[in-house]
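Removed: one protein chain of the complex. Kept in place: all other protein chains.
Just so it is clear, A and B label the chains in written order, and each chain counts residues from 1 on its own.
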Amino acid sequence: MTATDLSLPTPAVAAPGNRNAPRRSVQSRGWRLVGYAALVLAAAGLLLPFYWMVVASLKTNSDVFTIPITWLPDRVVWRNYLDIWQRSDMTTWLGNTLLLSVVVSLLQVVTGSFAAYGFARVRFPGRNALFLAYVGTIAVPWQSYMIPQFILMSKLQLSNTLWSIVALQAFGAFGVFLMKQFYETIPEELSESARVDGLSEFGIYRRIMLPLSRPALASLALLTFVTTWNDYLGPLIYLRSPELRTIQLGLNTFISQYNAEYALIMTGSVLSVLPVAVIFLLGQRYFIEGIATTGLKG
Amino acid sequence: MKRAIPAVISAATALTLVLAGCGGGDEPVDPNAPVTITLAGWSLSSTPEFKTLADGFKATHPNMTVELKEYAPGNDYDTQMITDLAAGTAPDVYVMKNLKNFYTYQSGGQLLDVSDITSGLGSSPALASYQVDGKAYAVPYRQDSWVLFYNKDLFAKAKVAPPDGSWTWDDYTAAAKRLHTGLKGAGSNATGAYQHTFQSTVQGFALAQTPNADLLSGDYGYLKPYYERSLDLQAAGAQPTFGTAKTNKLTYQAQFGKQQSAMLLMGTWYVATLLNQRQSGDADKFQWGIAPAPQFDKSTTGTSATPVTFGDPTGLGINPKISKSKTAAAKAFLQYAAGPEAGKALAGIGITPAQVTDAVTATLFGLDGVPQDDLSKFAYAKHTIKPENPVSKHTAGLQNLLNETHSAILSDSKGVDAELSKAQTRAKNEVLNQ
Partner (left out) sequence: MATLPRTRPRNRRLVSRNTVAGWSFILPNFVGFAVLTLLPVVVLFYVAFTNWNVFGVAEWTGTANFRRMWSDASFWTALRNTVYYTVFHIPLTLGASLGLALLLNRKLRGVRFFRTVAFFPYITSIVAIAIVWNQLFSPEYGPINALLGAVGVDNAPGWTTSSTWSMPAVIIVGTWRYMGYYMLLFLAGLQTIPAQLYEAAETDGASPWQRFVHVTLPGLRHTTFFVTVLLTIESFKVFDLILVMTGGGPGQSTLVLSQYIYQKGFEENQFGYASAVSIVLFAICFSITVIQFMVNKRRNS
């Protein structure tokens, strides 16, 4: 970067709260309208497959596939939403998946952010090599080492338990990498002055880094949640008992059981997306309105 | 490091043995002591065959229980089974969906020698498929074959003469085109035929029927006339194109069951599906029939000859890690599943068992909704079935390669010859030299 690099956030931190609240630049009404129009159009494109899913779930099975595609049901069939609860173990699947997603996200956030601090802020021999090993394993396709891993998990008596999925997802390198990147945006001077004040490394992590990295923690939690929620291959390899099935595994068995009943299958798919969508809608203030407004005051 | 895998595997094996609670297995076995064996199945609630077998077996062997273990459906079944066998956590008896997978399990040492029970089962091509070096490693309990399903109502509507058992592929092609024009004239949108996207719909027939055709030879000239006819039917609009079938996710169940197409080449497993869907309302109720698959030439047509078709048997094998005290029960179960009694029980739920006897045909055609004409019975009961997958080390690789060739030929305009010669080069350089 050049000498006039503005990227160093030091000055901003040095004077938090000294300036007035950010002024909003006045936008012309015309541009705003154009912006909204673009957003609405983009939203339509992004929602199209989801919209199709919803419409298909409100059709009868034989009306789902037509040539050409029909975007409105001739008559709305709500029955599918009743049927699916009666004909599948939706409650069990949702329960298992929710449990797994929550536990995995918690573990990933706790252990990942903890380890990331070690990588970002403590200098010790072999640190960079170790970190490369972490990132390197992201580059290995899972399907090529899942059998040795499965043999190992069976040996630990973990296969065919929900613990296997927790073990599989919770210690991934993704969270460590993500958190390390965010810790590095936090100015070193903050922790230096804390060190001078006699705060231990753990104290710095807990008192300074954690509160400041709230947006990153929230996005890590959310992404881990979604990944675990949507994972198919992991549960497929590790889980056998019907009572352990996750939503993706359950839906797939369901698809093969009712192979022509696409309306019902789409009903299941809609139901599997909704919880994640709701969490995203409610949870986004934690990573959008994070550091800029509250973080630095703490 | 060099011994990591064997070490991990042997440890896993030891662990399974401990978990199974069967340290030595040398203690004398009381033939009447209660014993439970596990059997792998898939989609248990919609695939009743496993329960039918388990219940039927229990009725004749009161002290033996078959416990079902549910696996994932489709190709995922094999993914799960391979991992379970590798880790030593697989059930006592498991299913081989086709001969391609049989080779995987047999060559990997994952099947117990069951030669001692096959002697009592007579001789059939399906049994022979499971023999390697004179030893049997599995027994068939199902043997589907590919036949022609047709919609009698649509034939009548288009004023086209229905199949009479004398068809060669040229007759089939001509009929599909006449159906297309006839149905259009009658104001119907249905197509003459529907060819599903499976590679078997072309390659299975070509391999089984063409004299001297050999998958393992690496020479695929025998596929050419079969592909040309398919392309011809696509171009004429007599069947939905491969691209349409793929992009619109056409299902053969809906195409035939909802009367979108007048003819469908499919395996006999579809009988049970069609019957179920007629009851549930997912298929229309119309007059239908089964005819023998169209033939390579006139020498095998007509009801006095034996038509040639294809189909892999579905087999059961025993996990070699089964405890010794259970081996006898597992073998008894295989013997039962491949025998005539299980055959009748399976026919009762619309499934085609390993041996189609007169009793089996009578049972199946006694089901509600099955056509009663003689040609259907003939097509169901009489044919020479050749395996789709010869048992060999190279089969899986060649079939994958030919599957790619299949989609390339049917969706692109590069020409049959170019694609087939590419397939031959690839077979020689990538598979057969291994």
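Simple rule for what comes next: contacts are C-beta pairs under 8 Å (C-beta built on N, C-alpha and C of every residue); 3 or more make two chains touch, one makes a residue touch a chain.
Everything numeric in this text was worked out from a predicted model, so none of it was measured.
Note on the undisplayed chain: of the listed residues B:S45, B:T60 or B:T244, the one touching it is B:T244. One of A:L58, A:M90 or A:A218 touches the chain omitted from the figure, and that residue is A:A218. When you scan B:T52, B:T65 or B:T104 for touch with the missing chain, the hit is B:T104. For chain A, the residues touching the absent chain in the complete assembly are 1, 4-7, 9, 11-13, 15, 19, 22-25, 35-36, 39, 42-43, 45-50, 52-53, 67-69, 110-112, 114-115, 117-119, 122-125, 127-128, 130, 132-141, 143-149, 152-153, 167-168, 170-174, 176-178, 181-182, 184-186, 201, 205, 215-216, 218-219, 222-223, 226, 229-230, 232-233, 251, 255, 265-266, 269, 272-273, 276-277, 280-281, 284, 287-292, 295-296. With the whole complex as reference, residues 1-2, 4-6, 8-9, 78-79, 82, 85-86, 104, 107-110, 241-244, 246-249, 396-397, 400-401, 404-405, 407-408, 410-412, 419, 426, 429-430, 434 of chain B touch the missing chain.
By definition in this document, only the chains that are shown with their structure count from here on.
Rounded to whole angstrom units, the spacing between the C-alpha centres of chain A and chain B is 41.
Residue ranges on chain B touching chain A, taken from their complex, read 5, 8-9, 11-12, 15-16, 19, 42-43, 45-46, 69-74, 76, 79-80, 82-84, 86-89, 244, 248-251, 253-254, 257-258, 277, 282. Chain A meets chain B in the complex at residues 61-62, 65, 67, 146-148, 150-152, 154-155, 157, 159-160, 236-237, 240-242, 249, 252-253, 256-261.
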